[in-house]
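For reference, the structure discussed in these notes is given below.
Omission of a single protein chain aside, the complex is shown with its protein chains in their original locations.
Right, subunit A next:
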Amino acid sequence: DEWAAAKTLVKPPDQLELTEAELKEEFTRILTANNPHAPQNIIRYSFKERAYKPISYVDQMAIHFSLNGNMILKDSDEGRRQSIRLSTAAEKASVETSAVTSEEAEIKDEESTGDTQAAGEEEAEGSGTAEVAEAAEAEEPPPLRVKEQKLANQFNFIERASRTLNNPMRERACQSEPTPCKNFSATANQWEIYDAYVEELQKMERSKEKEKSKAQIAKREEEKKKGRKLTSLESQSDDITKISKAAKIMERMVNQNTFDDIAQDFKYFEDASDEYRDQQGTLLPLWKFQYDKTKRLAVTAISWNPKYKDLFAVGYGSYDFMKQGQGMLLLYTMKNPSFPEYVFSSESGIMCLDFHYDHPYLVAVGFYDGNVAIYNLKKATSQPSYKSSAKSGKHTEPVWQVKWQKDDMDNNLNFFSVSSDGRIVSWTLIKNELVHTDVIKLSVAGTTMQGPEGLQLQTLGCGTSFDFHKKIDYLFLVGTEEGKIYKCSKCYSSQFLDVFEAHHMAVDSVSWNPYHLKVFISCSSDWTVKIWDHTIKTPMFVYDLNSAVGDVAWSPYSSTVFAAVTTDGKAHVFDLSINKYEALCTQLVVAKKKNKITHIQFNPVYPVVIIGDERGHITSLKLSPNLRRMPKEKKGQEVKKGPEVEIAKLDKLLNLVREPESKA
């Protein structure tokens, strides 16, 4: 039953139901040689066309079975070699057998030698190996002789191998400490190379020095130790001090930013309206310098540093007899208007100061109490390096002016001072001490007094200012409180070369013209400024300024320009070559009623003047172009520059004034 049932179609439940027509549909099946597993769409990158391209033909071969056999072609190299080998082996075997048979034949039949030559050759050998061959024959089975010819030697070598026990392997290793590795990187720049070379050079130089002075080795070692101690201390201390230089530069930059417009004005501004002003000029206010500690002090002296053209010193004190307090010496630079560079304070008010020309760090200062002192800017102390005292011959009255002189014959520094006590004293710095020498006593001619016990006392004039001639070393002028100007020489200590009845009141300032050798200027509280030729007793020019004149100064760039300041707060600038009678510029610089101007100084390089007043302020002003005019050269003539031109200019003017006099 089951067998019969197996014949009927068994339909699985999920069989596809097809219609009759579909069932009868014929499906053609083609047998192709294509490999159904081969991919049809292989894409390869073509470098020629630089794009992905489909390969046109795909390999259709399908390997179903492969077996590596060990059959070699007869005609191939290997096959031929093998066949040759077999044939030689067969020859040998046949030769041997023939030898053996010949041997047997010999033994049987001694005479039969009817073998090939090979057999004859082999005889000798054959007889020797007869026994061996027999033995070999006996031992080896005959099929061996046919197949392989084992390599036989005299000793019947047999290889026999055996295996020993393998010793168990044990690993023994040793590891050393890894060498310490460090990562190092650096850049090789032009400047790094340069720095390295410079260091090398310095080392070489140092070693050379050491070679030269070997005798001082012990000393050196000590110093080194000290040096080492010092450095260790330094590194411990707060590092902020190392930034001092940068801080200084930064402060100046910050100031430059804040006072940017002033700095620009200072450098570039030229008042264009001067062209329309018909020879009048103006003073453009620039920076104002003040320090809170000097608010109650008056400016008593101003001087520019001969080396650094932007650095100037200001002395503070008081002109008031009743109110005498302490004094200060401040050094400002135009680069930093908000704070002084150096600050020195003193017990007595400073009345005058002067920079040494060759040593711009030395400042000579005269005090109200008659002392003089030298400050050394290179040292950090706020006290003077050298100071005079009552013992060493200080003045008994305020020192009104100090001036450095050339070093004397022993190369000691020396300076002169003039004071109201009528003495002009020369101070020399010998072995760190100030030694004084009275140069001249200003005796007022014709005024001898009857002192006690019938002594005749000479009253001394009070010197208030002096100035030394630029070229003639021994010649100098002294202005006094009585209004006289004495022309003196350093060589004569008791007599004057000449006396000028200059003013009615105290002469506040005398100054030689920087170019012309004969001309000097003087100003006084009698409201006048007078210009003199020292060979002529009467002044060349007289100017009345309507107020007590505090100070007058020649300009460094022209022999005919000078400026004067009056106590009513005005600054007057004159140029004789342009206008002989009037000031080119009269300008109110400080507040009129509350403040008086005390001093004025021209900057040797820049067209700037600084003016000091009684409130302790310094105002800097820029001279407008009209005030700085150089004489126009005639067409065709060369532009001459230099002191000769200046001298000639002034000479011309003086001649104009002198002529009527000479006529008269």
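Definition applied: contacts are C-beta pairs under 8 Å (C-beta built on N, C-alpha and C of every residue); 3 or more make two chains touch, one makes a residue touch a chain; residues count from 1.
Criterion: contacts and distances are computed from a predicted model.
Have a look at "General transcription factor IIA, 1", "DLRB2 protein", "ER membrane protein complex subunit 2" or "Adaptor related protein complex 5 subunit zeta 1" and point out the UniProt protein name belonging to the hidden chain.
From the listed options "General transcription factor IIA, 1", "DLRB2 protein", "ER membrane protein complex subunit 2" or "Adaptor related protein complex 5 subunit zeta 1", the omitted chain resolves to "DLRB2 protein".
Please identify which residue in A:16, A:31, A:61 or A:246 touches the non-displayed chain.
Per the contact definition at the top, the residue touching the missing chain is A:246.
From the list A:257, A:381, A:411 or A:535, which touches the chain that is not on show?
Touching the chain that is not displayed is residue A:257.
With the missing chain put back, one of A:65, A:191 or A:321 would touch it. Which one?
In the full complex, the listed residue that touches the missing chain is A:191.
If the hidden chain were put back, which residues of subunit A would touch it?
Answer for subunit A: residues 187, 189-191, 193-195, 239-251, 253-255, 257-258, 260, 338-339 touch the chain left out.
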